[in-house]
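These notes concern the structure reproduced below.
Only one protein chain is missing from this complex, and each of the others stays in its spot.
A, B and C label the chains in the order they appear, each numbered from 1.
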Amino acid sequence: MLIVMEHNATPEQVDAVEAAVEALGFRAEPIPGSLRTAIGVLGNQGYVDDTAIRELPGVREVIHVSKPYKLVSRDFHPEATVVEVRGIAIGEGYPPVIMAGPCSIESEAQMLASARLVKAAGAHILRGGAFKPRTGPHSFQGLGVEGLKYLRQAGDAVDMPVVTEVMRIEQLEPVCRYADILQIGARNMQNFDLLKEVGKLDHPVLLKRGMSATIEEFLAAAEYIVAEGNRRVILCERGIRTFERATRNTLDLSVVPLIQQFSHLPIIVDPSHATGKRPLVPVMAKAALVAGANGLMIEVHPDPDKALCDGAQSLNEEGFARLMQEMGGLIKYLGY
Amino acid sequence: MLIVMEHNATPEQVDAVEAAVEALGFRAEPIPGSLRTAIGVLGNQGYVDDTAIRELPGVREVIHVSKPYKLVSRDFHPEATVVEVRGIAIGEGYPPVIMAGPCSIESEAQMLASARLVKAAGAHILRGGAFKPRTGPHSFQGLGVEGLKYLRQAGDAVDMPVVTEVMRIEQLEPVCRYADILQIGARNMQNFDLLKEVGKLDHPVLLKRGMSATIEEFLAAAEYIVAEGNRRVILCERGIRTFERATRNTLDLSVVPLIQQFSHLPIIVDPSHATGKRPLVPVMAKAALVAGANGLMIEVHPDPDKALCDGAQSLNEEGFARLMQEMGGLIKYLGY
Amino acid sequence: MLIVMEHNATPEQVDAVEAAVEALGFRAEPIPGSLRTAIGVLGNQGYVDDTAIRELPGVREVIHVSKPYKLVSRDFHPEATVVEVRGIAIGEGYPPVIMAGPCSIESEAQMLASARLVKAAGAHILRGGAFKPRTGPHSFQGLGVEGLKYLRQAGDAVDMPVVTEVMRIEQLEPVCRYADILQIGARNMQNFDLLKEVGKLDHPVLLKRGMSATIEEFLAAAEYIVAEGNRRVILCERGIRTFERATRNTLDLSVVPLIQQFSHLPIIVDPSHATGKRPLVPVMAKAALVAGANGLMIEVHPDPDKALCDGAQSLNEEGFARLMQEMGGLIKYLGY
Partner (left out) sequence: MLIVMEHNATPEQVDAVEAAVEALGFRAEPIPGSLRTAIGVLGNQGYVDDTAIRELPGVREVIHVSKPYKLVSRDFHPEATVVEVRGIAIGEGYPPVIMAGPCSIESEAQMLASARLVKAAGAHILRGGAFKPRTGPHSFQGLGVEGLKYLRQAGDAVDMPVVTEVMRIEQLEPVCRYADILQIGARNMQNFDLLKEVGKLDHPVLLKRGMSATIEEFLAAAEYIVAEGNRRVILCERGIRTFERATRNTLDLSVVPLIQQFSHLPIIVDPSHATGKRPLVPVMAKAALVAGANGLMIEVHPDPDKALCDGAQSLNEEGFARLMQEMGGLIKYLGY
């Protein structure tokens, strides 16, 4: 931590700040400059709460050097984390893993049809939502536990692991029973209680980036899970909120190489939610692979125009099959 | 809903869209223009899911006229909602209500001292956090139920209603037992399960705006609560996330008159979290009153430099007393 | 400047960074920490270009302590700048100055009617646009020099100084001839050549904040003007671009006290462009006064529904007169 003093701070003010730093158990190292004095804080083992210092007289700014995460940082744990789910490896050094399926589970038949078509096209993991977070209360909210059963049956029928979103702690028990991977949605990225609970479980966790979360907050959210003992965390970029409204969100692909530099956790990309537009999904899916994504999550529906949720961003059988074929060539080109 | 066709859409494409609209049970009204055709959708009783239409050939854009909320809209319910809490009225036509207290409940003594000083200065409702959402897992997370007891004791000692944040459904029972108002924090504004649960209760709910929530999403979140039967919802602006980093968030004061135009619910302002900087709190608190806020939520701590949370944005006894005096004059000037 | 090294940076890497700092003519002061080493840079007289350092091996982050402005900073020049225009003082310690008039100058008659009505209501400075920056080329672009003459005539008729926007260097000569204050619009806030040219003139400059400019960039733009010798700069907040679309822009009122803390220059607020909605203008104008604005710029039109530009955010005669009366009381209440 570095404390920058005002240009005209008095020696007494500098002394008072040094005393406050030492009262916190750290060492203060003044760095006199030609324009102003700065004070380095030494001896801390991580992020320091600057409350006692930030508003002292003569203090202009407090600059944090430590980050609010450590267990998930590449800096302290250089070796990449590879998450394995029923024989499928997700992470550095492995071919990108494709998760696909409908936004919502709508019926046994729809789920089974979805599973068959994504399996046939070559996807690795089946997705489907039983509990749906919807902006307004008057929209379809998902089938709940009934849906989880359809998802599991469909996954078993085609021999694929399944991933589904969990929205509240009470849902953890049934979701763990039926699903292989627990998804935490963007709206819950800072639902810290939920993060802590999934941190105590064995199931891998797919953590989506909050729609206005910085990379630092995203990694700090993952730290909540890992701090409880569960190291099997997969990060997922799904677009951030910006002033641009031509797309549903703005897909931030540079987060992929950045996360891989800052953290050892795998990161995948969801081009369906990021763009919200079917014609953009294939092109952004391929761009994500080139950006280094360890996997993709893609919405596919046997009949998108009749989907109860997000049909406009879902691919149909033909569209997904074509994309899988194109991606197959690209993945090969990329050397996997 | 209005469907805008491409300039060069064929008559067959227009027909197909009309058929799709009618299949949804609505009426389609083509509006031929000199440059392109648009199709009005008539007969809907609210927001329409556009999935079946948005990606049909020849469709350029779908424009929604209905909003994802109705119960909270002023349009349909012109009369202002006034929320009463133990004799204190919050809403249109009543003097602004001041909620004050520490960010975190730290001890019995700290809470009691806080209560006494905010009461002495003239505040109406006591705040204090027992469950704290913190960006990283290595920060102080709150005293939990123990803290709730201190809050209740302190409120009773000075005869003030108390408000505190609830972060998960399991906390509802103790929080309802000890608190008069349930606060839903910004990070949980779209924790829809939590919203539905507080919607089933009798306690008034203070709903904070999510840090990247549009006004439409904010009101749709309130709709979740009201739709379950609980109409005692108080909205709270607490700053939004923008590119500017000189303040913690950007306080969006124009949301106050806008919400009052769109909705009948009361809206208050939290200048402490919005700015994150003590010297800005008083000036923005007063600006919020002039903008028409029905109340304020202000962080106050007996010894901010020793606060375990957000001390840098908390006022001390003297600062809060001075602000209350200034605001007293201003409120009188405003005609209450 | 502070250079933060990676956790596992080698001593050789630290040495290389120190050498690079010294090659720039500065002194390097290592600050060994328990987790990593930081290196303080001493001896610089302002902002340092970090190009030679930022990507050296082992460097994690470079943190700038100095700002890209100095002449406009309160830190180095504590005394407030008061800009005087024909006997009207704008700045700290003086009553807020009201600038009002139409968005566009449309005709001699419209400009004269506007001048009379804003004068009658008590405004101090007359505004009107002769050169209009419009998003698309097919919108009305302003009357040009002809408009400047109408503006000057109208100002003279009611004895008010006039302010108008200048968009390009070639317009400086006529604009200086006819206007008392030169306005630089938000889209030109980083048109550095234009800034330099107005920096060489004697006319006061009203500099509007760019729609996505940070406070630091805003002050750095003002620095361009002051660095050329013209110290008569008035800053103007006019809303920033955020994800919210219910208003034209998001009015950032906390910038007012912040700018007054960081800089000695006066700052005024334009609630008309910030909100884009007539019903919000009066309430935000008053909130801006309470936030400490040194003045306001308000769009007024004798017949807003027939305005060629921005009529929807313009007040009419009655609305402006009412607002001036309300603001008069408020300004008195604030102690001027």
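Note that a residue touches a chain if its C-beta (ideal position, glycine included) is under 8 Å from a C-beta of that chain, and two chains touch if they have at least 3 such contacts.
Since the model is a prediction, treat every value here as computed from it, not as a measurement.
> Per the definition of touch given earlier, which of B:R86, B:R177, B:K200 or B:R245 contacts the omitted chain?
B:R245
> Among A:I90, A:C103, A:V163 or A:L253, exactly one should touch the missing chain; which is it?
Only one listed residue reaches the unshown chain, and that is A:L253.
> Pick out the residues on chain A that sit against the missing chain.
Chain A touches the missing chain through residues 212, 214-216, 240, 242-247, 250-258, 261, 274-275, 279-280, 283-284, 286-292, 329-330, 333.
> With the missing chain put back, which residues of chain C would touch it? List them for me.
Residues 20, 46-47, 49-52, 54-56, 68-70, 133-141, 167-170, 187-188, 190-194, 196, 211-212, 217, 220, 223-224, 227-228, 241, 277-279, 304-312 of chain C touch the chain that is not shown.
> What chain B residues would touch the chain not displayed?
2, 4, 6-8, 29, 31-36, 38, 40, 42-46, 60-61, 63, 65-66, 75-76, 78, 241-243, 245
Note that only the chains that are shown with their structure count from here on.
> Taking every chain's C-alpha mean, which one sits closest to the mean of all protein C-alpha atoms?
B
> Specify the chain most distant from chain C by Cα centroid.
Farthest by centroid: A.
> Averaging only over C-alpha atoms, locate the centres of chain B and chain C and give their separation in whole Å.
A distance of 31 Å separates the two centres.
> List the centre-to-centre spacing of chain A and chain B in whole Å, with centres computed as mean CA coordinates.
Roughly 26 Å separates the two chain centres.
> How many Å are there between the centre of chain A and the centre of chain C, using C-alpha atoms for each centre?
So the centre of chain A lies 38 Å away from the centre of chain C.
> Give the residues of chain B that touch two or more other chains, as numbers and ranges in rising order.
Touching at least two other chains: 212.
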